[in-house]
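Note that one protein chain of the assembly has been removed; the remaining protein chains are unaltered in position.
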Amino acid sequence: MYEIGVVHRNIQRTEADVADRLGTFGSATVHEAMGRVGLMAPVMRPIYAGAQVSGTAVTVLLQPGDNWMLHVAAEQIRPGDVVVAAVTAACTDGFFGELLATSFKARGARALVIDGGCRDVKALTAMPFPVWSRAISAKGTVKATLGSVNIPVVCAGALVNPGDAIVADDDGVVCVPRALAAATLAAAAKREANEADKRAKLAAGVLGLDMYDMRAPLAAAGLRYID
Amino acid sequence: MYEIGVVHRNIQRTEADVADRLGTFGSATVHEAMGRVGLMAPVMRPIYAGAQVSGTAVTVLLQPGDNWMLHVAAEQIRPGDVVVAAVTAACTDGFFGELLATSFKARGARALVIDGGCRDVKALTAMPFPVWSRAISAKGTVKATLGSVNIPVVCAGALVNPGDAIVADDDGVVCVPRALAAATLAAAAKREANEADKRAKLAAGVLGLDMYDMRAPLAAAGLRYID
Amino acid sequence: MYEIGVVHRNIQRTEADVADRLGTFGSATVHEAMGRVGLMAPVMRPIYAGAQVSGTAVTVLLQPGDNWMLHVAAEQIRPGDVVVAAVTAACTDGFFGELLATSFKARGARALVIDGGCRDVKALTAMPFPVWSRAISAKGTVKATLGSVNIPVVCAGALVNPGDAIVADDDGVVCVPRALAAATLAAAAKREANEADKRAKLAAGVLGLDMYDMRAPLAAAGLRYID
Amino acid sequence: MYEIGVVHRNIQRTEADVADRLGTFGSATVHEAMGRVGLMAPVMRPIYAGAQVSGTAVTVLLQPGDNWMLHVAAEQIRPGDVVVAAVTAACTDGFFGELLATSFKARGARALVIDGGCRDVKALTAMPFPVWSRAISAKGTVKATLGSVNIPVVCAGALVNPGDAIVADDDGVVCVPRALAAATLAAAAKREANEADKRAKLAAGVLGLDMYDMRAPLAAAGLRYID
Amino acid sequence: MYEIGVVHRNIQRTEADVADRLGTFGSATVHEAMGRVGLMAPVMRPIYAGAQVSGTAVTVLLQPGDNWMLHVAAEQIRPGDVVVAAVTAACTDGFFGELLATSFKARGARALVIDGGCRDVKALTAMPFPVWSRAISAKGTVKATLGSVNIPVVCAGALVNPGDAIVADDDGVVCVPRALAAATLAAAAKREANEADKRAKLAAGVLGLDMYDMRAPLAAAGLRYID
Partner (left out) sequence: MYEIGVVHRNIQRTEADVADRLGTFGSATVHEAMGRVGLMAPVMRPIYAGAQVSGTAVTVLLQPGDNWMLHVAAEQIRPGDVVVAAVTAACTDGFFGELLATSFKARGARALVIDGGCRDVKALTAMPFPVWSRAISAKGTVKATLGSVNIPVVCAGALVNPGDAIVADDDGVVCVPRALAAATLAAAAKREANEADKRAKLAAGVLGLDMYDMRAPLAAAGLRYID
């Protein structure tokens, strides 16, 4: 976050299998499994509906209106990575489009998460190459000022260290720190195992009030029913 | 709006047939029929395109980051209801997801309108269970602080009393007070009857300037044509 | 921009063939070809995905909550036009819906670009009649106060003169001044010709760093690689 | 909220003495005394710092870009009133300036609360006539379309009935329904009586943890201290 | 607006006396005198209260995060100028601070109007050097990419040509085109002459309803009084 003009070439990635399996649970379940932390702000939206990905973070710090570092980052991508780009100040410019997506995809990247703008939405949808961004904008950018690659960044309010696991879908983007990834995966799996049973009960008309034993604590909190 | 910690069990719902038929006209026509009042702010968007529903309001007042009252509300739902949830302060958390939707649907709810966030968008789209919300967010909520069920609430700028009719589609969400529902339905039907004829004329190239006799008032207002 | 209450009937439109061909390149390429100017703010979004249009601007200046001038504008539309509507103050009301779209389409308009709200989204999608707008809102408007038609307007931050070429797609809306349209078309064509080759190289794994000869300037700027 | 084009001349105002004394407590204390409801959204800000007022609501429903009804409302003002103006759609125009303020003040109004824009800030500050508004804008408005006076309105998310008590200061604006005003006053007075003692203890270094007996519930909730 | 990388050295400024006298009326009166056009969006706020200035525009087009062109613009400033800076994309960076203000002031500039951020607020307030900006931010900018000086720009939604008159105060910023400046001045003077009389009447308790003869048109529009 504090080094400008550097590229870290050797980063420790979350174990590929763990990162992959986290993606099967989706951002909401993983976020719960994390203890409700690590989520990016909801301003981050997918450019098309239905994508669900996970991978290991290659991080980029951009300057406003300048996408030079995305080209630098391309070289650091390995198959299974998700590129996470922060900007030193809020900027909706279209830092990323079809050409960079072609390059990122050729390098094995699964997605881009960018706290800025994206363009060529139609082409990216057709590829498909999923992007979560703060904005969509046709405006291009210059290549004039250094940022960094693979340093810790804050992207849409979430701290992302290079190598962390990223889970993104229609509900948003969550970052799982590498050190917590295995435990989070286990917790997510446990949560999901419980959900099938709950879903069946609720579908059968059982109330959450009863299934979660909420009536006593609600009464204790003073809830009054009025007929 | 002023009672915290209460659940009103007996509410007077808009007549089912009236509420149902209002939905066939859509929010724009109903809003016009109301005299252009009762619309929620346009920040309320459907989580997927194409849904068009109407029903009778079960209202909920939530605390920020807390969805306890949605569980309490589930028990008050009857077939044909639309749950309308306000929050005491702006909050984009994902108060509602697949499990609650399963429960609401089992109880007969047709939709949720929430001045907050929603999650599990992919699952809700598949069910389908339509939601109009201010945001989409994977962030979950706690169950710690009381709000209320079936009190008057202000949701996205519109006053909603329990039992009012709610009409929601791609254009937004409008609340029709129970006492005005039948008259609004009649006015909407009258509007729509006129529209088919207008549409045909306009499609044939007739100008609104002529069809609505606007040329004289425009001239009276001082409009000048310059060649 | 400064004349209220006037309609200019004779405007000089960008040559139809030039306006048409600009649309084949899309807003991002055209914006680049313009030297990265002329783009509307990214708050302008299409009401449905996938539309890509171009045409010649008929401009409208509206008053907040009042769509009278859209009816006046309809008469000035010629086949191949795109109506561009500005508002004297930010307003999300639904100034435009199915009836006006029917009329505009009958007159030969290809699209509406409005720095305000739009309604009847489902019907417009079905027609189809594409709209780029700041908001979607069921709220209707009055017909009480004059604006103007075919004067220069600022729409979402971009100056649009009547007759300018408009290019709009999923990435946004760009305005090409009539006097620059032919040169912009040539520049866009040249850009696109280069892109196919670049795309193929990048897809084959060539890095932008090498293809664009960025390594030397990056080093000159002080970029350091850390292993 | 649902009657357009009407002026209610006879409204029941909160007892003057109660409305006056509520103002001495400020919006935060009154809002707490209400059970944390009735607050307008924080986008409502005073045009200058330091004003603290209370009074009885004369309500106005405006159309966007149109201040006709403020002139109609002036006639309904009695000494001790606070005018509360809602708009049928978000609009930042300067609906109110020095001339209307002169008139309102002459009629005995204490302040304006408007979910829109205000202008002539320098003159209003000099008078002084306090205004809480969503925006400051030099843009004037027309007088063309009816709204209403003294109907229930939703202003910045709060329901305000004519005659309700309004309390406004640097922290925001709260509406106290007439029927709850006396009880709220009593509750506010009780709160404030407790605060002096608490303030003294905290100033002396006593911790809220101890003063409010929070240590046990924190431990029960699972709080862990790490050295 | 369409030329990047140019500096126009010879611009035709609004006559100094006209520009100066426009400032005595303030932005609201001038905006009315213009026919309610030419106002920048209300997001443009003064960095301190009470400043009221007018002058002739030196325009600047900046790139996001880059203030190079402000240094270029300094050389073009003449006594009585107001610098108006647009940015090619929304950016809140602090493009301008104490050092540039010292330079601008030494050159005779009266103020800066910038559709971006400003910093060193305390020092600028002490100088004093008034700034109207979209944001305040400590973040500095680079000097790497060309924009232009003295081309037409769109600043906060208003078209500004070099040499136009700018009027700015607590209510906002209005641009008066050079060709309209003298007529606008006359219209503003006429408005203000009428206001003193109106103010006195309103202060004496006369209602706008009577002074402006509104009762008949209100009745014609259908306003109903209910007792």
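Order of writing sets the labels: A, B, C, D and E. Residues in every chain begin at 1.
One rule holds in what follows: contacts are C-beta pairs under 8 Å (C-beta built on N, C-alpha and C of every residue); 3 or more make two chains touch, one makes a residue touch a chain.
Predicted model, so just to flag it, every value in this text is computed and none were measured.
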Chains in view touching the one left out: A, B, D, E
Residue in contact with the excluded chain [from E:140, E:205 or E:222]: E:140
Which residue of B:14, B:88 or B:184 touches the chain not shown here: B:88
Which of E:122, E:190 or E:224 contacts the chain that the document leaves out: E:122
Missing-partner contacts on chain B, residue numbers: 63-66, 88-93, 137, 139, 142, 144-145
Positions on chain A where the hidden chain makes contact: 1-2, 4, 34-38, 41, 88, 90, 152, 154, 157-159, 177, 180
Contact set of chain D toward the excluded chain (per top definition): 26-28, 30-32, 36, 39, 42, 45, 49-50, 52, 169-172, 174, 195, 198-199, 202-209, 212, 214, 218, 221-227
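As a working rule, only the chains that are shown with their structure count from here on.
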Whole-Å gap separating chain C and chain D, where each centre is the average of the chain's CA atoms: 42
Distance from the mean Cα position of chain C to that of chain A, given in whole angstrom: 31
Residue numbers of chain D (touch at least two other chains): 88, 90, 92, 137, 139, 145
Contact graph of the chains (line, ring, star, complete, other): other
